[in-house]
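The complex appears here without one of its protein chains, the remainder shown in place.
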Amino acid sequence: MNITWELAHLAHVELLTPKLDESIRFFTEILGMSISEINGDSAYLRAYDDYEHHSLKLTAHKHSGIGHFAWRTRSQESLENRAKAIEQKGLGIGWEDHECGYGKAYKFRYPDGHICELYFESNKYKAEGEHKSALKNTASKFPGRGMNVRRIDHLNLLAKDIVAFRDFQFGVLGGRMSETIIFDDEPKGIWVSVNSKSYDLAITEDHSGLSGRFHHLTYAVNSREEVLLAADIALENGVFIETGPHKHAIQQTFFLYLYEPGGNRIEIANPTARLILDPDYETVVWNREERMKGQAWGLKTVESFHTRGTPMPEELL
Amino acid sequence: MNITWELAHLAHVELLTPKLDESIRFFTEILGMSISEINGDSAYLRAYDDYEHHSLKLTAHKHSGIGHFAWRTRSQESLENRAKAIEQKGLGIGWEDHECGYGKAYKFRYPDGHICELYFESNKYKAEGEHKSALKNTASKFPGRGMNVRRIDHLNLLAKDIVAFRDFQFGVLGGRMSETIIFDDEPKGIWVSVNSKSYDLAITEDHSGLSGRFHHLTYAVNSREEVLLAADIALENGVFIETGPHKHAIQQTFFLYLYEPGGNRIEIANPTARLILDPDYETVVWNREERMKGQAWGLKTVESFHTRGTPMPEELL
Amino acid sequence: MNITWELAHLAHVELLTPKLDESIRFFTEILGMSISEINGDSAYLRAYDDYEHHSLKLTAHKHSGIGHFAWRTRSQESLENRAKAIEQKGLGIGWEDHECGYGKAYKFRYPDGHICELYFESNKYKAEGEHKSALKNTASKFPGRGMNVRRIDHLNLLAKDIVAFRDFQFGVLGGRMSETIIFDDEPKGIWVSVNSKSYDLAITEDHSGLSGRFHHLTYAVNSREEVLLAADIALENGVFIETGPHKHAIQQTFFLYLYEPGGNRIEIANPTARLILDPDYETVVWNREERMKGQAWGLKTVESFHTRGTPMPEELL
Partner (left out) sequence: MNITWELAHLAHVELLTPKLDESIRFFTEILGMSISEINGDSAYLRAYDDYEHHSLKLTAHKHSGIGHFAWRTRSQESLENRAKAIEQKGLGIGWEDHECGYGKAYKFRYPDGHICELYFESNKYKAEGEHKSALKNTASKFPGRGMNVRRIDHLNLLAKDIVAFRDFQFGVLGGRMSETIIFDDEPKGIWVSVNSKSYDLAITEDHSGLSGRFHHLTYAVNSREEVLLAADIALENGVFIETGPHKHAIQQTFFLYLYEPGGNRIEIANPTARLILDPDYETVVWNREERMKGQAWGLKTVESFHTRGTPMPEELL
């Protein structure tokens, strides 16, 4: 299969948190997610329409940041092809067996140090009893709790060397670049689309000198109205709102940026009105002048958005 | 003051339920309301932006139906004026002192037997601690639970003699008739507006031969999108949906009709995009041909909507 | 009648524009309003559910700003009572006969010089032919054009002396103060409610030393989603967006501020989910610390919002 289409979707993200209990409470009570399993220092959670065992793993740690993230591939063959390609680049860590939600996975590092896994075998979530939805085509019951997030949407990482990230992503892993920021011939950010969603992963330039930093993780709701309701819920529950709700010019995402108690930036968004169905979609390029206009409706990007990332823990580097 | 403006708004409704605990659970967990007080066989509840002690009283009873309802008047003077006028018509029951949420009230019967109270003194709800909203102009915190109903909206009763009801309402109590159904010179229903909302009370014809029947009680949400979310929450929780979501031609109300476990019909609606600001608004009259078109977008009215009302308990008659 | 309730609603606003044709195009093509009449240098416009002949009069002038605005009273008697009270304060200008949309009006000045009229007789708009709505309770057909604004909502003026404005409004004209900003015992802004809407008029402090300045005029749409769509329409048509969409902490208004081609600030909002039904509502007071928090979800108020008003033309002063 063409390398473009070998990844199926962003599967899950492991976030590290110095306040595990409070983080769990945030994702379950405020975002409306459910716990699939608690295992040692880690909790596995999913949104009501995530079809897998979990889309979020929360692990207790002295710092916030990202532990690892995972792509599900389109097939077992795709998984093996990609593992081989990564190995050839010398970025592979190796195969691991998982018992919690998914099967054999190939672990590796992205050029900026972020740890990632590829896998195909998935122990899909089977809703039972009170968790079963009245609609057979929904993974589990609409919770009617907090922000009612529907599914994992995308991940945004920071990286020092965008060119290296880009070459690795599209030359070795797959996907296509739906949008990019280029200032004076230097790429500053790229958006990776692997299916009809316009992106599952974004990487933006890190000016801090650090490696493997996390910018934000996004959960999707069904409508812009629900993003507005989420803002009220954040306000009413003392959750810090960094910026939004507003509409990004890039990708047209209607966004709301929050911080979970562990210190990781979380976005609530409604990005799916826009889809990329065009199989040879031409990358949209944003230049400096265009970026200076701010967000879609003119909101200036808050400074912290450009600078604040969550460092990768030393022992993972 | 002009009689038109002496009533301020529909204040609360007492519903009778043979399943008090299940009814309480329905209104708190599904609708997202809170309990202000439990007193003997009655529970007092309010929606998050209801400013009074309660807008709903649930009382255990062997049948479902309405116990009483209440109007708050615009002033103490209005209360006394209206009490006098009712007394003169011979429909008065008398003054009562309340300790639960409101002060001295004048009790009386509408011509079809429904028991009603007028009062002015209100022990307004003071949100404290975790119930306090981050927005000073909201009565209490947005719950983020179930349907998140905002406030009581309106009440719909059934009556054998619409003319008698109409004459009593507008000749003795106050308000103005925003809309009416007239078939062959016979009024079949009237909508009573006492403020800028286009109605707080509706009365439609009862063909059953019974008296004092209840049709439905409505709670408002902020948007039509939230009515759609409410439909999903009803579906996911096994709540019977009688009809909707759809838009009434009459009053343009975007509606969803449910049944609470005690057997009373409850509407979730978003009716406030429409306001009547015109002080000499001319009543909108609907004839048979117009009603035959069904609801705004052509949905046929379900048969049960025309026939099913909740009887008034014998001992209250 | 109690002075509180003698005004029915904000009826219309006359805006001055140095670009009459472009302003007309803005309000008809972008906002979706209709022209009721053109008369010399003035155009009379209405939103699709405005029940009167016009809610906006656009008059050609070398500067932008407000010409006059008008309240409709609840009755002819209210009109006469208020005219007498104003006369006694020495702020009256006198009675005028209008042929364009409304009858005999009493003209006067607010303490900061703004010209205002009171009237009761209204030549209500009668939709005919293609302008007739399929819904009998809508003033005219939903346009399906541009932002589809529904009705005039409120007016915001600037005044040097908020205390004088407040005393005149509530002591002579009527209404009640739903919200106010007070810094160190000095009122900085007041919000005037005359019906169940939480405000029809706002007055905020003018630091410029000028008199009779205009801040903004607001048209309402039915939902927050339509405010978001309006933002896209503004963006697509080169209309300057000053700030928004976002939610005001004050009054909870979901706002979008634009400039029409003549230079007047126009707001598109969805303020009616909140109503004040409480007849003895206690004014919400905002202090400096609370205002420093910015808008409801934390957006900082743009500087121009505090400083930019449209001056009153010299010859009207």
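Chains: A, B and C, in written order; residue numbering restarts at 1 for each.
In this section, contacts are C-beta pairs under 8 Å (C-beta built on N, C-alpha and C of every residue); 3 or more make two chains touch, one makes a residue touch a chain.
The model shown is predicted, which means the values in this text are computed figures rather than measured ones.
Displayed chains that the missing chain touches over the full complex: A, B, C (touch as defined at the top).
Note on the undisplayed chain: of the listed residues A:Met33, A:Ala85, A:Ala249 or A:Leu316, the one touching it is A:Ala249. From the set A:Thr28, A:Asn195 or A:Thr301, the residue in touch with the chain omitted from the display is A:Asn195, counting the whole complex. Here one chain is not drawn; of C:Ser223, C:Thr243 or C:Asn264, the residue touching it is C:Ser223. When the missing chain is restored to the complex, the residue among B:Leu228, B:Ile250 or B:Leu275 that touches it is B:Leu228. Listed by residue number, the positions of chain B touching the unshown chain are 223-225, 228, 231-232, 234-235, 241, 243-247, 254, 296-299.
Mapped onto chain C, the footprint of the missing chain covers residues 30, 133-135, 141-142, 144-148, 223, 225-226, 229, 232-233, 235-238. Against the chain not displayed here, chain A makes contact via residues 1-2, 5, 8-9, 49, 51, 72-75, 120, 122, 124, 135-138, 150-151, 179, 195-198, 222-225, 249-252, 272-275, 277-279, 281, 284, 286, 290, 296.
Just so it is clear, only the chains that are shown with their structure count from here on.
Centre to centre, using the average C-alpha position, chain A and chain C are separated by 44 Å.
With centres set at the average Cα position, the gap from chain B to chain C is 32 Å.
With touch defined as above, residues shared between interfaces to two or more other chains in chain C number as follows: 223-225, 296.
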